[in-house]
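Every protein chain except one is present and positioned as in the full complex.
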Amino acid sequence: MKILIIHGPNLNLLGKREADIYGSMTLDDINNLLNLLAKDLGVELEIKQSNHEGEIVDIIQNSKDYSALVINPAAYTHTSVAIRDAIAAVEIPTVEVHLSNIHKREEFRHNSLIAPVAYGQISGFGFDSYLLGLRAAVSIANACNGNS
Amino acid sequence: MKILIIHGPNLNLLGKREADIYGSMTLDDINNLLNLLAKDLGVELEIKQSNHEGEIVDIIQNSKDYSALVINPAAYTHTSVAIRDAIAAVEIPTVEVHLSNIHKREEFRHNSLIAPVAYGQISGFGFDSYLLGLRAAVSIANACNGNS
Amino acid sequence: MKILIIHGPNLNLLGKREADIYGSMTLDDINNLLNLLAKDLGVELEIKQSNHEGEIVDIIQNSKDYSALVINPAAYTHTSVAIRDAIAAVEIPTVEVHLSNIHKREEFRHNSLIAPVAYGQISGFGFDSYLLGLRAAVSIANACNGNS
Amino acid sequence: MKILIIHGPNLNLLGKREADIYGSMTLDDINNLLNLLAKDLGVELEIKQSNHEGEIVDIIQNSKDYSALVINPAAYTHTSVAIRDAIAAVEIPTVEVHLSNIHKREEFRHNSLIAPVAYGQISGFGFDSYLLGLRAAVSIANACNGNS
Amino acid sequence: MKILIIHGPNLNLLGKREADIYGSMTLDDINNLLNLLAKDLGVELEIKQSNHEGEIVDIIQNSKDYSALVINPAAYTHTSVAIRDAIAAVEIPTVEVHLSNIHKREEFRHNSLIAPVAYGQISGFGFDSYLLGLRAAVSIANACNGNS
Amino acid sequence: MKILIIHGPNLNLLGKREADIYGSMTLDDINNLLNLLAKDLGVELEIKQSNHEGEIVDIIQNSKDYSALVINPAAYTHTSVAIRDAIAAVEIPTVEVHLSNIHKREEFRHNSLIAPVAYGQISGFGFDSYLLGLRAAVSIANACNGNS
Amino acid sequence: MKILIIHGPNLNLLGKREADIYGSMTLDDINNLLNLLAKDLGVELEIKQSNHEGEIVDIIQNSKDYSALVINPAAYTHTSVAIRDAIAAVEIPTVEVHLSNIHKREEFRHNSLIAPVAYGQISGFGFDSYLLGLRAAVSIANACNGNS
Amino acid sequence: MKILIIHGPNLNLLGKREADIYGSMTLDDINNLLNLLAKDLGVELEIKQSNHEGEIVDIIQNSKDYSALVINPAAYTHTSVAIRDAIAAVEIPTVEVHLSNIHKREEFRHNSLIAPVAYGQISGFGFDSYLLGLRAAVSIANACNGNS
Amino acid sequence: MKILIIHGPNLNLLGKREADIYGSMTLDDINNLLNLLAKDLGVELEIKQSNHEGEIVDIIQNSKDYSALVINPAAYTHTSVAIRDAIAAVEIPTVEVHLSNIHKREEFRHNSLIAPVAYGQISGFGFDSYLLGLRAAVSIANACNGNS
Amino acid sequence: MKILIIHGPNLNLLGKREADIYGSMTLDDINNLLNLLAKDLGVELEIKQSNHEGEIVDIIQNSKDYSALVINPAAYTHTSVAIRDAIAAVEIPTVEVHLSNIHKREEFRHNSLIAPVAYGQISGFGFDSYLLGLRAAVSIANACNGNS
Amino acid sequence: MKILIIHGPNLNLLGKREADIYGSMTLDDINNLLNLLAKDLGVELEIKQSNHEGEIVDIIQNSKDYSALVINPAAYTHTSVAIRDAIAAVEIPTVEVHLSNIHKREEFRHNSLIAPVAYGQISGFGFDSYLLGLRAAVSIANACNGNS
Partner (left out) sequence: MKILIIHGPNLNLLGKREADIYGSMTLDDINNLLNLLAKDLGVELEIKQSNHEGEIVDIIQNSKDYSALVINPAAYTHTSVAIRDAIAAVEIPTVEVHLSNIHKREEFRHNSLIAPVAYGQISGFGFDSYLLGLRAAVSIANACNGNS
């Protein structure tokens, strides 16, 4: 079973800027934790990051070999109909994760264009959002396989 | 470490009605799974269900011995300022969970009055929302203890 | 055939307060008229009143022996997602009635959270709303039986 | 006692089109049921249908010999201030009926311009909405006579 | 002259939690101050607290022996049509009080469903809101008596 | 110079119904006053009334021999884009008049679809709105002639 | 009979600036026309202009010797609750006039805070709005006298 | 194959008024072009125009012999639920056309009540909108026939 | 301790106009009651009234010798950002009072621009609003002194 | 004459995913049909697809040699001001096409940012939307040439 | 070349109150910096401050000898249509400046009634907003002269 992790725009800055808000953990640190958990759960991981809306659309379109996606769409959560349409088109179960609780932030961040096409949403648990998201993805992928 | 699970209104009907929507798993089945995982994680669980807004406020007010709450506020998610205020008052980290992805349902279910006072939110993974929620709660409680 | 009548909050005050608005007929008077009509139509009635949202949810959950519900949700019409979810869950045909024409009153009373899960709505005919509602309930229940 | 029944636009197509939605009963079938019930209740009926807003205004203006109106304004429910003003002007008690539960349909059908000038509203009971509406009209007309 | 004081949901936690926001004064402390002032003004007090919407409706319905009510509806200020209807029904002059200035808080706390049926509103003066509210209630009750 | 007066829907009922609101003056009475003033001002009048939106569109389309229109669109003020488009198409200066001050009435009567294509609007002066409207129309027509 | 004319802010610039929009007629020119018509109608005029909201409130408060007011509130039409309250307080019939058709201009000029307390509104006829307004004022004042 | 073309209100004025906006082509000119194209495509045309909402409803109801409709609802696009319901009822594929690009005009013209029941919409190409609409209608009708 | 009372626009008319609404008590009467209570409480009063927004801003700016302000901003409550900014700038605790319950009046009076910068708000108790406001002001001023 | 066709994001997936919704025709199939029609109409085609908003802006900026554009902006229809500005800047007549009727889909897809700068819009006819769009583009280009 | 600087309400308090927010620089300090820069740029300055909306209207009306205005409308930015109309009337190029970035403050401060009639807007640079505004004003005035 292969799972694809997608990090959206500005997440490559994690741990380098605004450490007081987002903590000192870098994206590499999070990726290491994800790889450890993946090993534990016996699944293979592919991890990508992009600041470009169109590139993320391309990545999703080329994900047909994966059993599930875990995506943190970051800023594109609130503006990208293109990413939404890509997720809907590929029909691979997708888990939406957010480091911070988006419902506690500015009004314009409360609404997610991705949520209606995602399987489920996890937000607010910091790097744990990714780890819980990976568990959820594996669980969904297993259930899907069990059905076929 | 003791964790309190609160099931909101109409969740006692799970598995007995609308099985086509919510599946054939009953609330007892979910509670059994929660207890198994709790054992696994080495934490103690207390589980309560109520259809009464005031009773849920009372339960939350009396939760001072717990390290974290996991609550599925169900219908009260969208209408109860009283439950919100109770969670804010007791200052125990709270994980909000939903069986279904509330962002895919009717417009009036998109907004959560509870989310801004919760630590994080998990929605859309069926009974897995509870299990992921319990993991998140334990993780937060550990982090909090680590700080003291 | 058994029909359940549910009176929502403050309806126990009927005829005792604000007689200039709601008339001098008490809830007992309305219940007597309902029982007379029920006899006439050959159906059995159970009648309950509560000021508590949670109690009304409990009553609806325990109505599985009834062929239909007639409910005047009163103030909870506009605020209770929990009662709405309970009606949706039990899947018993439900007639929503209102003494006054809610569309003539304050803006916030125009919208009913109950209407989308009710079979139909009757509002504005005073105690006649209940009698018409009982007739409608019997008619629906007969149609449902005819289908099985 | 004479009661006027007014069928609004497109109701002449009942039972001929969209039978899967509106059933196989034609407008003539409904009118026959209304006439039977009228006989039963000892009242005289006049029944009219029009697709033209202006014609319905004319019909209402010329209804001064009737004790009550039962109107299904259909599509004009949501757009006709002229029919509303005509009902308000003639000051004959008016019962608004709808075959389907308008609160379950598209957003723009939730609001009725007619409701604030009607005595009461009955919606969602199929042809029974008309029969309940006729009963309500007779009851109101009797009450009005009893007052004079 | 007898005055009824009603404390809404979560006010039983005053002084025990969130002391940095609401101060160290407990509900008992406030009640003592109210009793002292009542003695001073020569009126009798009854004081109740509940976290249950339905119970508060019951309390208001049974308040017919009181000359005036002073209520802090807390969270139910913004969500309870049932409490609003109960106040309107009993027709006893009612003073609405709030510890904090609700107009400075979250958007959803700016609107009060209770205000349109209350005699007046006092908000923002901490425990003084209650003392000013009691003075206002006595003054209104005297004026009402003077009229009869 | 010929001026066309158009009375919209339900204005034929003036003075016959709702005399407490609209006064005891009939549409004939108003027409007589208009004819007297027209004589005084040395202009010819044509006066039409219709309850039908389409008919009013036809009347406006056929008004090319008139120097100006005075229209009380009544209920169609708020709902008819067709009448608006007809006025815009014929390019004859049009005075919009209303018996009552529409800004004091229900919210949905505050907005006029006709106003943006009318030369000016006069509302609230009872039958005087028509007389002032006729004066305005003559004045505009004179000014237009003066320009050619 | 004495009538008071009030010109609101920036009207003193008429004919001096933006002549392409407002024409070359100055405020003095309009006042002369008003005085001529007043003579004709046998009434006495007082005419005032101010750019200050508070001064206009003072003027209205001191208008008790006048039978009617004609006011062009200009920019304060859309922002002054104080002028609205002053008009409501003095209870002298008030005619609201506008040179331009405010319904054709920017969205924020469509709404008049003054209209709900004015007897009627005339807008869009240039200087004729004032002359028609004066006629309307005299007519209302005569009708009021006739009633006493 | 027979196709029905329906021209809505005020379209009979095309080419006679506002030639600067709508061009000098009359409705007859457009009809001639439509007939030429119809001949070319080997289909039969029926063409109707009406300013009356009710008449257009009648025309649509009587269109059962046609394979497709091409309608320019003009002003009724934005206000007629009755025409919408008629199109939905007859279940004949319908192409909605507009001479001008309605999305470039006033805000209230951006929304079409007809669009959700039409097969597709073509707007902004002047008389070409009709010709493209006829092509689309023939194409849809052929596809529908192919399915049976 | 010196307290400043500011009466906003139109309050100079109290008791002289609209006595049926605002009662027969004049502003002088209220000021006398305020002076009596001030004496009782051992504080010094300064009382000012103005119809001019700019003057009220000047008064507030020059209030640095007062311990607290009591202001009834009347109509400026809803429109004056300048008075709001002045209160925020001088940093003297300010009590906002209203004779009538502004939450029962027109929609546009429900929102107060002043409330978010005021210490608290008292509305609906007639002249008692001022007396309660003075008590509140003294209490706040004492508390502030106690803190230093 | 050269026409440029631009396919927006995710259209490269056509016929490969969600075949039940979008049909089994691939983008290549549509391009073949477009080329056939182009040959038929005697025009030259250039066809491009991109998932990147910025790339589409680049393509449009470099389109100065084309007589007209046909663009299906897909998801960017609703979010891209940059594409809108590019179309406005190059001043080449642009036809906006959509496979599905966007007015029948989710609320957020009803509004097009592109429409106000496009010549016209065609939506809902599947691949026929492109063919009709090409015909429209050629027709506009011819008309433009005719003018020069 | 003469430039007029206008400081709106409460700006006379700069540096004296809320020094933590607005800094310790007084209005005199800013005026000195402005005068220095004016000398540098070879232009003459006139500087005025007022807390009165009407006075600011008067000042603007009397500014015909100036080549450009620089205005900080402060609180009147959001509420004064009268100042907006005055700026539009005098037709002197106007630069709008704000000390703080109004887009970062309360929601009601985001919208400027002045912006649509100003040449441009500068906000957020503290006293530098004035200096940049003066440079902009000189630049515009030069360009305007260059055009004549």
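Chains: A, B, C, D, E, F, G, H, I, J and K, in written order; residue numbering restarts at 1 for each.
Rule of thumb we're sticking to: contacts are C-beta pairs under 8 Å (C-beta built on N, C-alpha and C of every residue); 3 or more make two chains touch, one makes a residue touch a chain.
This is a predicted model, so every value here is computed, not measured.
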| item | value |
| --- | --- |
| Touching partners, among the displayed chains, of the absent chain | A, J, K |
| Touch list for chain K against the chain that is not drawn | 101, 103-104, 110-112, 115-116, 118-125, 128-129, 132, 135-136, 139-140 |
| Chain A, residues in touch with the chain not shown (by the definition above) | 9-10, 12-13, 17-18, 50-55, 74-79, 108-109 |
| Residues of chain J (touch criterion as defined above) contacting the omitted chain | 52-55, 57-58, 61, 79-82, 84-86, 88-91, 113 |
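The rule is simple: only the chains that are shown with their structure count from here on.
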| item | value |
| --- | --- |
| Minimal step count in the chain contact network, chain G to chain J | 3 |
| Between chain D and chain E, the fewest steps along chains that touch one another | 2 |
| Same or different residue numbers at the chain G/chain K copy interface, by half rule | different |
| Between B-E and E-I, the pair with more C-beta contacts | E-I |
| Reference interface H-J: repeating pair among G-K, E-I or B-E with over half of contacts shared | E-I |
| Rotational angle, Cα trace of chain H fitted to chain J, multiple of 5° | 180 |
| Whole-Å gap between the CA centroids of chain H and chain K | 55 |
| Chain centre separation (chain D, chain H; CA means) in Å | 32 |
| Residue list for chain G, restricted to those that touch at least two other chains | 52-55, 79 |
| Chain pairs that touch, as defined at the top of this document | A-B, A-J, B-C, B-E, C-D, C-E, D-F, D-H, E-I, F-G, F-H, G-I, G-K, H-J, I-K |
